[in-house]
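What you see is the complex with one protein chain gone and the rest in place.
As written, the chain order gives the labels A and B, with residue 1 at the start of each chain.
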Amino acid sequence: MSATQTVASAGSARWKQIVSFCRRFARNPLGMFGLFILVALLFCAAFAEIIAPYDPYLPNLTARLTAPGAEFLLGSDELGRDILSRVIYGSRLTLLIVGLVILTSAPIGLLIGVVSGTYGGWLDAFFMRVTDVFLAVPKLLLALAFVAALGPGIVNAAIAITLTAWPPYARMARAEALAVRNSDYVNAVRLAGASEFHIILYHIIPMCMSSVIVRMTLDMAGIILTAAGLGFIGLGAQPPMPEWGAMISTGRKFIFDQWWVATVPGFAIFIVSLGFNLLGDAVRDLLDPHLKARS
Amino acid sequence: MTGALAEIRNLRIAFPTENGGWHQAVRGVSFSLGREKLGIVGESGSGKSLSGRALLGVLPDYARVEADVLSFDGIDLLRASRGERRKLRGSRLGMVLQDPKFSLNPVMTAGAQIMEAVRIGNRRISSAEAKKATLAILESLHIRDPELVFDRYPHELSGGMGQRIMIAMMVVREPDLLIADEPTSALDVTVQMQVLSILDELVTRRQMGLIFISHDLQLVSRFCDRIIVMYAGQIVETLNAKELGAAQHPYTKGLLACLPTIDGPLSPLPTLQRDAAWMDTL
């Protein structure tokens, strides 16, 4: 408290917080490992053209199902396409789905939850019953039904996952809003004549953000798995797209003789999910208001 | 001092800080205690509660506790195992916390909680006997209708009654040393004195040692034999309670002067001018 030096602007005060956050994060080796995986994933997605040794779509029928070796580092698939290149390009699809789902489900859930918790009454009852209905249906089943209705495809898969992913955010945001809406600092701005809209935007939503961010990072692994699952049963990305789940699905036919076809994308899914889980855990240790209060 | 009930020499407690260093919360506290009433007074952050908790061994795991001597009745607490310390806490050391609302179990009746304390101390006691002991202790705390209070849940009790239950839980095992951390700060003034006099009576009758931790210098001086004044993790002054007026240290004097009184003058209150030199007295 006393050790803090004078800070001269709002920008530098915020910067100091960010630096302090990064410093604490850097002390968690598992979190750093998760972050490393995420950065590697982003790197692959951004520079796929440069990193990938082959064109991921171009069949090479003379080199079908080649075992991992000098020519194809991680082997080739049934059409002679390099699996490493396909996995690298597949990172784009994975990030696309994760991004689409997170950027839609979190704000939707947050908004519904915060409005519900702040206003209460029949609005709260209505929103929460809708949330209950969505929570009561098995996730994959709901996603399946939506994809079946909308038709297979990567964007439709993302929409379907979003529909199943928002209710937990709404629940969480509502609980936070309930705790915050009658706190003295919210009362103080209420007494200053602030509208409910102002209170929600500037006071309640910022207090929900850390929980939402934690939930988001922990959710990403699940979204990747669900997306791969949809791809696997042929309702997500369609061939010839190098989506990891779809790749495993085709590799299934050769699993006993040409194990690498299914294993390599499976391993990619495993690594990336693990990375997101480790990252999420580390972020939770730093941000979760409930853990903070205990330590 | 030989034969002291508790002895603390050069106690240092530190907590890890955000940037990887250590924050020294208690910096070289020494005192010894006989079967007497010792008050520890200081403001928030002075380390007064931590010193009491170190004796009990209830500091959080991440705290770093060091001392040349930390002993209770000849037992070296620094070397004692977790189990031994827990046993001591159950039988010979007791603690009363500030707010009964947070330290009583809300889903157990007051009587059940005291009985539980009795039975932890003596596992072979029958439940009828435990109940008898519980009612007896409630009666000794001047509770008019012990049977009625026995069946009440904490939320049905007033603050003063809740604090008496807390005290009952602690003294029913007849500890040798009771540590009371702000036991009356959450109570109304009219109840405060009542609870204090009950505590006083118990301690005197049972010949216990008492460490009374409080921010209220006046209150402590009326109630204790000796007062230790702490500032920023150090003891700045040890006083005989009767000689509060003779306090020498500017911090102690400042604490006494800055309180408004009902009959006091309306001129601005003297404020405490903190002196950096107080940090390295000793």
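Everything that follows uses one rule, which is that contacts are C-beta pairs under 8 Å (C-beta built on N, C-alpha and C of every residue); 3 or more make two chains touch, one makes a residue touch a chain.
In the analysis below, contacts and distances are computed from a predicted model.
Undergrad: Match the chain absent from this complex view to the correct UniProt protein name in "Glutathione import ATP-binding protein GsiA", "Ferredoxin", "sn-glycerol-3-phosphate transport system permease protein UgpE" or "Molybdopterin converting factor small subunit".
TA: Its record in UniProt gives the absent chain the protein name "Glutathione import ATP-binding protein GsiA".
Undergrad: Return the single residue from B:R85, B:R152, B:R222 or B:H249 that touches the missing chain.
TA: Among B:R85, B:R152, B:R222 or B:H249, only B:R222 touches the chain that is not shown.
Undergrad: For the chain that's not shown, point to the residue among B:A128, B:V189, B:A246 or B:A276 touching it.
TA: Of all options in B:A128, B:V189, B:A246 or B:A276, contact with the hidden chain holds for B:V189.
Undergrad: Spell out, residue by residue, where the missing chain touches chain B.
TA: 43-44, 159, 188-193, 215-216, 222, 254-255, 258-264, 266, 268-272
Undergrad: Residues of chain A in contact with the chain that isn't shown?
TA: Here the touching residues of chain A are 1, 4, 6-10, 12-13, 17, 183-194, 198, 202-203, 206-207.
Following the convention adopted for this analysis, only the chains that are shown with their structure count from here on.
Undergrad: Quick check: how many Å separate the C-alpha centres of chain A and chain B?
TA: The answer is 50 Å.
Undergrad: If we count contacts the way the header does, which residues on chain A are in touch with chain B in the complex?
TA: 20, 23-24, 27
Undergrad: Going by the contact rule at the top, pick out the chain B residues touching chain A in the complex.
TA: 18-20
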